[in-house]
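Right, chain A next:
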Amino acid sequence: MTDATLATRKPFLSEGQRNGLIAGGVLALFIAALVVATQTGTITRNDWIYKIFVDPFVSMVDMPDLLVQTVWEGFVAGVLYSLIALGFVLIFKASGVFNFAQGIMVVFAALSLVGFYEFLTLTMGLPPGFVAAIVAMAGALGIMFVLAVAVERIVLRPLVNQPDIIMLMATVGLTYFLIGFGEYIFGGSPKVMITSQLGLPTGSTMLDFAGGRINIQHLDVAAAVIAAVMIGVLGFFFQYTRIGRALRAVADSHKAALSVGISLNQIWVIVWFTAGIVALLTGIMWGARSDVSFALEIIALKALPVLIVGGFTSIPGAIVGGLIIGVGEKLGEFYWGPLLGGGIESWLAYIIALMFLMFRPQGLFGEKIIERI
Partner candidate 1 sequence: MFYRDAGQYKTTYQSDMAIFPLRQDRIGILVILALAYVAVPLMASDFILKTIMLPFLALVLAVVGLNILTGYTGLISLGTAGFMGVGAYACYKLTTLFPEVNILVWILVSGFFSAAIGVVFGLPSLRIKGLYLAVATLAAQFFLQWAFVRIPWLYNYNPSGAIEVPLRTVFGVPVTGPTAAIEVKYLIALTFVVVLTWVASNIVHGRIGRSWMAVRDMDIAAQLMGIKLLETKLLAFAVSSFYCGVSGALFVFIYLGGAEAGTEFGIRLSFIILFAVIIGGLGSMIGSFFGAGFIVALPTILKFGLPAIGIAITGAIAEKIVVMVIGALTIFLLIVEPHGLARLWQIAKQKLRVWPFPY
Partner candidate 2 sequence: MPVVDTHAEPRGASAAQDTFPKFLALNATRFADRPAMRHKDLGIWRTWTWRDVAVAVRAFALGLGELGLKRGDRVAIVGRNRPKLYWSMAAIQAWGGIPVPVYSDSVADEMAYVLEHAGASMAVVEDQEQVDKILSVSDRLPHLTHLIYDEPRGLRDYDHSRLHAFEDVQAMGRKAGEDAAKAAALEAAIAEGKGADLAIILYTSGTTGRPKGVMLSNDNVIISARNGGLFDHLTETEETIAYLPLAWVGDNIFSYAQSYVLGFCVNCPESAETTMEDRREIGMSYAFAPPRVYETLLTQTMVRMEDAGPLKKRMFHHFLGVARQWGEKILNKEPVPLTARLQYALGEVLVYGPLKNRFGFTNIRVGYTAGEAIGPEIFRFFRSLGINLKQLYGQTEASVYITAQPDGEIYADTVGKPNIDVEVKIDDNGEVLYRSPGVFVGYYKDPEKTAETKTPDGWVRSGDAGFFDPKTGHLKIIDRAKDVGKLRSGALFAPKYIENKLKFYPNIKEAVAFGQDHDFVTCFLNIDLTAVGSWAERNTVSYSSYQELAGHPEVLKMITAHVDAVNRSLADEPMMAGSQIRRFLILHKELDADDGELTRTQKVRRGFIADRYGPLVAALYDGSPRGRIRTEVTFEDGRKGVIEGDVEIIDMPVHQATGTAFREAAE
């Protein structure tokens, strides 16, 4: 047989499997080489190779409490990223719009809540406390509903069937509008979230762990629980309700949804409102961890790498992606950040996302893009 026939043999492994195998092999070799080099003293503690590839891992093993603390913080941040990403996914799935304004909706929802509460207690004379907080919550939900209707009427309906980038820019326009509008109404100064009034736990617990102590904020635990509950509810909603099924139908095909008997416009309102609810809950939790102000905008952008990792259309993807990004960037910042002068949190998430993209351009849970010719 000539060499030409070699290539015609059926490959033993698929391309992806082969690439994975090669990457794994290279990694194993690299680690082995590092171990050998460190043991033999070829690499000393001051070499950059040591600082990057060995030192952080040594610290992790040496101080497991710090590792767990870091992972926990990353986990909580990741949950919140997931929630923002979830809002994106909901809207993208149902209307194909990449809603850049989702991050701002989080801030806007939180500001509305606090603003309402202040209005109720200071101007209307309602006694501060749980009741006022719940009324404010209802008011904030109302605003999110009005927003959903307005977006559908003013933005989506006239722009239906425009290319992606036009829709994206429209939501960027919406972002600017909401920023300007929010600052105009609520003022530019940061506000404090009404955490305790809403009955959310505050304070923290110290846990002993492997010779060290881990600080767990009660609020973070609550956040994780609330997020889990919300995801469960959403899952139920999509799986078992008529509207939920219609929404899923829309994601597959607009025509199919129409045949179910629900108008596209209604679906858009529902989806944007749902995304608004998610935004409000996210905003409460973000707000409770720091101040409520438009400075959160930059953090809201973190949801974007989460989307890349998880895919634009997958709810589990948004959750897993959020956790990967949250944990990944906290670990990176804590263990490798100092080497680069710190602050790498601002871009590390994107680099992680890029790495994922190079291997899976459609995201972890995204459907494979098949190009038809």
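Picked so that all candidates are chains of the complex that A comes from, given by their letters.
The rule we apply is simple: contacts are C-beta pairs under 8 Å (C-beta built on N, C-alpha and C of every residue); 3 or more make two chains touch, one makes a residue touch a chain; residues count from 1.
This structure is a prediction, so every number in the text was calculated from the model and none was measured.
Asks: So which of these touches chain A in the complex, 1 or 2?
Replies: The answer is candidate 1.
Asks: For chain A, which residues are in contact with candidate 1 within the complex?
Replies: 98, 154-155, 158-159, 162-166, 168-170, 172-181, 183-184, 188, 298, 301, 304-305, 307-308, 312, 340-344, 346-347, 350-351, 353-354, 357-358, 361-363, 371, 373
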